[in-house]
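To keep things clear, I will list the structure first and then write my remarks on it.
Partial view: only certain chains, each at its native spot in the assembly.
First chain written, first letter: the chains are A and B, and each begins at residue 1.
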Amino acid sequence: MIKVGIVGGTGYTGVELLRILAVHPEAEVVCITSRSEAGMPVADMYPNLRGHVDLAFSEPDAGVLAGCDLVFFATPHGVAMRMVPELMAAGVRVVDLSADFRLKDLDTWADWYGMAHESAEWAEKAVYGLPEVARAAIRDAQLVANPGCYPTAVQLGFLPLLEQGLVNPARLIADAKSGASGAGRQGKIGMLHGEIGESFKAYGASGHRHLPEIRQGLSAAAGKGVGVTFVPHLVPMIRGIEATLYAELVDVADFDRLQSLYEARYENEPFVDVMPFGCHPETRSVRGANHCRMALHRQENSNIVIVSSVIDNLVKGAAGQAVQNMNIMFGLDERLGLSAPALLP
Amino acid sequence: MIKVGIVGGTGYTGVELLRILAVHPEAEVVCITSRSEAGMPVADMYPNLRGHVDLAFSEPDAGVLAGCDLVFFATPHGVAMRMVPELMAAGVRVVDLSADFRLKDLDTWADWYGMAHESAEWAEKAVYGLPEVARAAIRDAQLVANPGCYPTAVQLGFLPLLEQGLVNPARLIADAKSGASGAGRQGKIGMLHGEIGESFKAYGASGHRHLPEIRQGLSAAAGKGVGVTFVPHLVPMIRGIEATLYAELVDVADFDRLQSLYEARYENEPFVDVMPFGCHPETRSVRGANHCRMALHRQENSNIVIVSSVIDNLVKGAAGQAVQNMNIMFGLDERLGLSAPALLP
């Protein structure tokens, strides 16, 4: 059994880790920390866990965490970068669900997150944990930076095109939409049901923190810097991300082989489902599940490839991918604890 | 492995059975029938099952069904009563999720369902499958009538009061609310998102088919005929039932022991959770899970016991309870395939 610690467990990512790990046959959560809620039984905050999780939130304790095999960070940015070096020194492995170790360029990180980075060493050593790109490196990593939710949906959708150099990398557009759980669980007026329960809007259209992460990942896939426009939107639902991606095919003749290219690229990926050409993936088809489903489209006489890609932002976009990474790191079947179908309807 | 057949698999109850059974370690679905959709892969209708279920819908075939160990009926009323006798003769066991075998008084059945009952023999022999009441009988039953969704939530909430004779059985009120999946998956204008997505209403207030089922169950618990008023309501959500129950305590002094009475009544029940006095169970706390959670309330100087009881109408109110019954019938751990926590948020 892998002894697991969770730092920062009161948010939606934390409860989702607990939900998934509650049925994982090879992992056992031994502590879950929260400074603000120390002492409160987890199941008092999250009644779905009554009867499943007996833990209470505890103050972070360096000794307890150092005794874990793996620690998940489900904290706001700025926390993991301060605590991780000590855990690294203690030989503990870490999957950080926050943004602290996702960007390799720390000036960019500082610009977007509004603070200086405090662990250049581990920012460099951290492996960006998108298994479909970096499975081997994840296996050996001590520190995995779990990708953001939008970046997961966007990268998986664009990857085959960029890896093969089929599209103009300077003109990528990602129009993405997310349910409200992506904003976390803080008491913000702007996220009240009364404010957003029956409305739709773009946000962060002039620049969102996931933009540099997307750009970094797509540039790596393309082998050169890409130009990408990314606009997120808020959907009046709780879980789910859909990203509609637009790219210009260099040679329109390539349209004929795109479907088979995508299917081949993801053939051995347990959590990527390339649907038939022309399908419309629905976010509900992955609700609660670790899958990314995607499909390709073309409009008449157009050289634009359209990809629609869906994930559950809390699962493949956060806690599920984190557990997938844990499975890889510990040599387990990658699907362990992640095999239940999505909840539909 | 239990060889399972499902008759009538295109509705929400059918897909929910498939979702649950996909991760059940001791059951294998060998056929799922639908006259209208025969030939269509199940996963084409329900994309959450892509990669989990390879079956296609098939025409009902007596031979194939007779080769099953257990057949679930997820059909509209009137179907099972015609097909069950032949399966009984073949020695197959059946859990009927429809209303065909729930009522013992067949005149009442005919009144509410608008047709004569065609299998008096099996209506008499069928065991009403509420495990918390009839576990032993279910174990030995060949035919189990799976309870309705509202009746499950209402009966579990009232049972301890009636079994102990603590309340006036002539004046029970059950004000119940359900998500839209309870109405099934037919193309009715009244169930469009555009009609009900941001509205609330009562329906069936002058009489609903679950009323006689509730009355039958509560009368059995009370040991005499009860008077119950039952008003269902439609909530703009997909899954979940909440029932607020009102009963008059004969002796107000009994208030002090109600909580412990409820806890004792359900102490060994794996799927009934009596929350602390004064809690408010949320339907999301059981979304996708087979639990019924409930809590007791009292208002100042009142002799009215208030019980709030929640279930997922498709799980404990339908497919989950059906699998629970299957587990009991086949001597398995009752929780098999039903142990994942609810999906929250």
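The rule is short, and it goes like this: a contact is a pair of C-beta atoms (placed from the backbone, for glycine too) under 8 Å apart; a residue touches a chain by one contact, two chains touch by 3 or more.
Quantities reported herein were computed from a predicted structural model and do not represent experimental measurements.
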Given 2 visible subunits, total identical subunits the whole complex contains: 4
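In the analysis below, only the chains that are shown with their structure count from here on.
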Between chain B and chain A, distance of the C-alpha-averaged centres to the nearest whole Å: 36
Residues on chain B engaged by chain A in the complex (per definition of touch): 12, 15, 18-19, 22-23, 46-53, 181, 185, 198, 238-239, 273, 275, 281-282, 284-289, 291, 293, 314, 339-345
